[in-house]
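The complex is shown incomplete by one protein chain, all other protein chains being positioned as in the whole.
Chain naming follows the written order as A, B and C, and within any one chain the residues start at number 1.
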Amino acid sequence: MTPLLDIQDLSIGFGTQGPVVDGVSFQVMPGQTCALVGESGSGKTLTCRSVLRILPDTAQVRSGSIRFGPGDTGQDLLMLSARSMRAVRGDRISMIFQEPMRSLSPLHRLGDQVAEVLRLHRRMRPPAARQAVLETFERVGFADPMRAFRAYPFEMSGGMRQRAMIAMAMVAKPDLLIADEPTTALDVTTQAQVLGLIKDLQQETGMAVILVTHDLGVVANMAETVVVMNKGRVMEQGPAAAVLGAPAHGYTAKLFAAAPMIPQVAAPARAPTHSDLILDLRGVSKTYSVRAGGWKKPLQVTACRDVDLALPRGKTLAVVGESGSGKTTCARIALGAEMPDPGGTVHFCPGQGMEQIHVHDMTRAQRTAFQRQAQMVFQDPYSSLSPRMRVQEALTEPMEIHGIGTRAQRRDKAAEVLRWVGLSPDMLGRFPHAFSGGQRQRLSIARALTLDPVLLVCDEPTSALDVSVQDQILTLLEDIRDRAGLSYLFISHDLAVVARIADEVAVMRQGVVVEQAPPDTLFYNPRHPYTKALIAAQPEPDVTRPIDLGLVARGAGTPDTWPEPYRFEGSVAPDLMELDPGHLVRCHA
Amino acid sequence: MMFLRYAVYRFVTMLLTLVVVSVMVFVIINLPPGDYLSNQIAELRATGQAEGVAKAEFLRTEYALDRPLWEQYLIWAGFAPGPQGFSGLIQGNFGWSFEFDRPVGEIVGDALWLTVLVNLAAVLFVYVVALPLGVVAAARSETWVDYSAAFVGYLGLATPNFLLALILFYYGHKYFDLPIGGLMDPIYEGEPMSWPKVKSILIHMIVPTFVIGTSGAAAMMQRLRANMLDELSKPYVETARAKGLAPAKLLAKYPLRMAFNPFVADIGNLLPAMVSGSVLVSVVLGLQTIGPFLLAALKSQDQFLAGFVLMFVALLTLIGTMISDMLLVLLDPRIRYGARGQ
Amino acid sequence: MTWLPDGRYVDDAPYIDTTDLSAPERQEFDAPSWVLIWRRFKRHRLGLIAGLFLLICYLILPIAGFIAPYTPNERSAEYLYSPPQEINLWHEGRFVGPFVYPTTATADLVNYRWTYETDTTRPMPLEFFCEGGTYNLFGFIPSDTHLVCAPPGATIFLWGSDRLGRDVFSRILYGAQLSLTVGLIGITVSFVLGIFFGSIAGYFGGKTDWAINRVIEILRSLPELPLWLALSAAVPSNWGPVSVFFIISIILGILDWPGLARAVRSKFLSLREEEYVRAAEMMGARPARVIRRHLLPNFMSHLIASATLSIPAMILGETALSFLGLGLRAPAVSWGVMLNDAQNLASIEIYPWTAIPMLPIIIVVLAFNFLGDGLRASLDPYKS
Partner (left out) sequence: APAISETSFWAMEVLNGDLPSIERRIPMDPLIVDLPAKGRSYGTQGGTLRTMVSRSKDVRQMVVYGYARLVGYDHNYDLVPDILRAVDEVEGRKFTLHLRRGHRWSDGAPFTSADFEYWWRHVALNEELSPTGPPEFMRVDGTLADIRFPDPYRVVIEWPAPNPQFLQVLAQASPPFIYRPSHYLKQYHVEFADPDELAAHIRAARVRGWAALHNKVDNMYKFDNPALPTLQPWIKATPGDGSRQLFVRNPYYHRIDGRGVQLPYIDVVEMTVVGAGLIAAKANAGEADLQARGIDFRDISILKKGETDGGNYHTLLWANGAASQIAIYPNLNFADPVWRDVIRDVRFRRALSLGIDRRMINRALYFGLATEGGMTALPQSPLYDLTQLYSWAIYYPAKANALLDEMGLTARTPAGIRKLPDGRPMEFVVETAGERQEVENALAIITDTWRDIGIKLVMRPLDRDILRNRVYAGVTMAATWYGWDNGLPGPQTPPDYLAPTQQEFFAWPMWGQYYQTGGAAGQPPNMPEPQRLMELLNAWNHSATDAERRAIWHEMLEIHADQQYGIGILAEAPQPVVVNNALRNVPEQAKWAWDPGAHFGVHRIDEFYFQDPLQQVTQ
């Protein structure tokens, strides 16, 4: 069988520096999935982009060829005329970008952006295209495809935007799908659903896939071949079973060793004590009204409802849950970036025994102090970094705002935090766009750390990191927590990470917390059907134990299909019940 | 719903602003010392026309311009009854022009639509020329396309309008037999619309459109180019490119829309700015637009005529700003007019 | 490289498992941002040339009187509407150095023009560092030394002379002193006001926005025409033309800001919703800082382009105003004044050199444009 895509000796560099992609070669067979794994910043994204010839203006392809096409019809994409290339893009090859938040046009409705592909390459009329898009939206897990169709990107949660991006890439059923970390912002059940969809499509149309991912579990479940990259070079490449089973290269081995796993727990943890709370959310709800378009009445979207979260000082409270369940919203409310609906309160206590501050009703001085003590790592690092500020400016800005240190001190601190997160200080002069996704995520973490905060809200801080760097970052966070008593509100989809770092976990679904307990308790005895589904859906990096994508994707279904005690309909959810000490579950008594 | 509410709210605001503006307009036209009739009498005396003096004196008694200013305002605006009862702007009576000796409405009738026509043509010209050129200049920035667009644009911008008009008229007439001045062949004036008349208007509009339009076009082109360049490297443009969109369509649909924000903000001012900006051009080019009337009225302090024209321009401005505010919301869904953090 | 039997490929370059943190080049990131911008600007060839050109122009301004062979209002009564003269080096194959041929004017009373005859038999070498009309070097040192002068009995009208026999070239040099300076004040005023009010309206929104917008609306609804007319009557008569123009350009600036303010406002209304603005606010950045560091840089391109575009408007603003009896007038010289004199058919068709002032305007404006574009490009993070 001839490969559908054959990359030979591809080298890409910037400016006068050495190549960042260095002699990369690999093939993708029709109908197969090739997983691209490797260190953050190793050139995966650039390799993928070079296939579509949408590298940054400043990048130079220094050598190599990219042949695409079945059998003898292959052409070198790098040589193709711009016009022929356009026919390939979106039609025969499409790409899911790593950072879906930035990659969608902020001014156009999602439906329009997705349907455009169909209108362009399939010559579909608007109603037909709309139908097809709505179907795809449904398949990527939108509960309300119509709302997604109408929505603007900024009205959507991170995962929702990612799913829109996925839908955009898949709706035209391309020959080759390049998926650059397509599921980083998705919870595991949705992830399973998306992966299932990819699989289905592969079966239907013989689509080949390049799957860039950090999740070895996903690799194990999806890929026929694996390419491992590090520092721009291919370290190892081969059939998935062989590479995963017995890594031959030192880097591969190290990488696989670093993969975290959901622990097998023997006994539940003790109930946590909620004595010295640094952050206390009570009865927080948030309703957005969205423009419905035309003259229609605006739509009310409840992002979260009646959320109570308490974060003890020096502890980590993890929030996991469905994509779009209001995690980010809660985090933003917790830091005062968003006003909760009336009735909800957020209290912050800067130090033991100190006066509690009402986060949404602060004096100027209190606010300044609060903003120095509480920092946030944004889910979307790209958008949260000013595109016209060099990294150095971005990193020193918080200190400048709060008047900390001299210029030189601030610069040194910036270089230091950068080193903490595993980046080199010579990147200080770069602009945010000149980084890889994972590097940007680390920048965002670094910036949050420059002020030595006491509370850190991390919204999926490690989703774009490969397991070894992730391990490094987690270790860093743990270190600081232990050293400086930092408290974390930690949002994540990766249960393994949560299991490692959290002292308590809250599971959210549809804007409400459905179960809350220390991780050990949770993994030992998950009570809520949704929690159970989540744990079941976590893929494992073992080719021999694939999860049934179809099955787990169904997850726990909608609340009205849940077993009796948990079932609810509409917005009238049952209350949280403390089943065991410290183990809260939303169920009818 | 939200939008509708905003529109209604914005409309009411506009009406209130209009009232304020009308007060200011009235004050401004009454600011210079002297008034039309005294000037008129002086002019008549200067040219020895004893005959007219009597008539001017007659007008003074007839139009009772002797009341206090505030009362004159109320009467003019139609808030208070004048000698003939309520009969002011809001009742649709625009007043009397001393200079032209006819009701204001009658005088400006034709001029109004010609003004709007000429300026719409200029606006159209600006958009038709500047929009694509600006986009192309950005897409091909720092190539000869870009440079020559800049050169031509600035050439138009850096030539005084009247000189440009003169050059165009002179050589246009010499080599292309274009007409000099005017907005249509005078023989079609007052005639009903007909194909030759339309043709005549079109031919006559070439130079004025060009002259009024060039500066606007250059300005728009360069600003658009700058804004486009900012947008072109944004990731969403890459996404669009990855979809396989053709360059023209891609540029028009994505970055252009983003880059358009500052222009939408100014859309409201497009027409009024051209109306007031083209006053002098119209005067020297002899266009039968409202501009020359305004200048003549202001110079001779023909207060009702000046007041009406100024109010007309003000109304255009206000409506324009209102439209631009509403368009802005439609253009960029993220925009809310609420205060920070609400 | 190795192909393993199970179809695997393994890289066999030595692998070291430490992230190498190469020693950072300190200067690179220690440099203040303007140095970085300057470094990038230097690479923008056209921008650099334009910048240098403008720099030279501005440096010449204070010594314009020295370079100009004549003073601005010096009339050569015998040489009305003289066409541009050539400066030659060789006469009949012999090198003479820079010289001119003398010309004589006759009134052609058939066509009513001045016709010039050049006497090509008598080369008259130019004089250097010679005495001529007095002028003020740097604006205050009286001097009468000129770089070049015409020899007695000849003239040196590089770009011809005008209706009163004044040297167009010299007048352009002197005109630059006004045209390149006074107008910029108006631009500055309008930009400062426009950016200030536009930013606060756009950033704060709500009531602030409402109030500023009403002011803008009202300001824009009142056309400038009546104002100019009132002004031209009100300005005290003993004010010099330059001070009148100075005031006018400031007023122009004051009237001009609403346009910019609205553009800034609308862009900021959109930009303030960006995540990085939110992030900066959450870090505690004050509005002034958010506007300065996060919002304005993202609108810089537009501002630079707008500033460039205002320049011709300001240089030429006076030509329009002079229709109303405002604007600059003799004895002040500016490019606008000169063009004003050229606004008739004869200048286009018969004495085209009187319209030469268009050239410096276009060149200067283009130079500003390229300078601005260079600046924009060097602020553009996406270009390296």
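In the analysis below, contacts are C-beta pairs under 8 Å (C-beta built on N, C-alpha and C of every residue); 3 or more make two chains touch, one makes a residue touch a chain.
Because the structure is a prediction, the values reported are computed rather than measured.
Among the chains on display, the ones the left-out chain touches in the entire complex are B, C. Residue C:233 is the one among C:55, C:233 or C:359 that touches the chain not shown.
Considering C:51, C:69, C:123 or C:165, the position touching the chain not shown turns out to be C:165 (whole complex). Check B:212, B:285, B:310 or B:329 against the missing chain and you find that the one touching it is B:285.
Checked against the hidden chain, the listed residues C:73, C:88 or C:208 yield one contact partner: C:73.
The missing chain lies against subunit B, touching residues 32-34, 39, 42-43, 45-55, 57-58, 61-62, 83-84, 99-101, 103, 162, 166, 169-170, 173, 180-182, 186-187, 189-190, 283-288, 296, 299-301. Residues of subunit C that touch the chain left out of view are 73, 75, 77, 80, 107, 109-113, 163-165, 229, 232-233, 237-238, 240, 322-325, 329-331, 341, 343-346, 349-350.
Here is the rule we use: only the chains that are shown with their structure count from here on.
Between A-C and B-C, more C-beta contact pairs join the chains of B-C. Centre-to-centre separation of subunit A and subunit C, using mean CA positions: 50 Å.
Distance between subunit B and subunit C, defined via averaged C-alpha coordinates, is recorded as 27 Å. Counting partner chains per residue, subunit A shows two or more touched chains at residues 56-57, 154, 433. Within subunit C, contacts with two or more other chains are made by residues 273, 298, 382. Those residues of subunit B that touch subunit C in the complex are listed here as 13, 17, 20-21, 24-25, 28-29, 31-33, 142, 150-151, 154-155, 157-163, 166-167, 170, 215, 218-219, 222-223, 225-227, 229-230, 232-233, 261-266, 268-269, 272-273, 276, 279-280, 283-284, 294-295, 298-299, 306, 310, 313-314, 317-318, 321, 324-325, 328, 332, 334-340, 342. For subunit C in complex with subunit B, the touching residues are 46, 203-210, 213-214, 216-218, 220-227, 229-230, 233, 259, 262-267, 269-270, 272-273, 287, 298, 301-302, 304-306, 308-309, 312-313, 315-316, 319-320, 323, 336, 339-340, 342-345, 348-349, 355, 358, 361-362, 365-366, 369, 376-377, 380, 382.
For subunit A in complex with subunit B, the residues that touch the partner chain are 52, 54, 56-57, 86-91, 94-95, 97, 99, 102-108, 116-117, 120-121, 152, 154, 165, 168, 289, 291, 295-298, 339, 382, 433.
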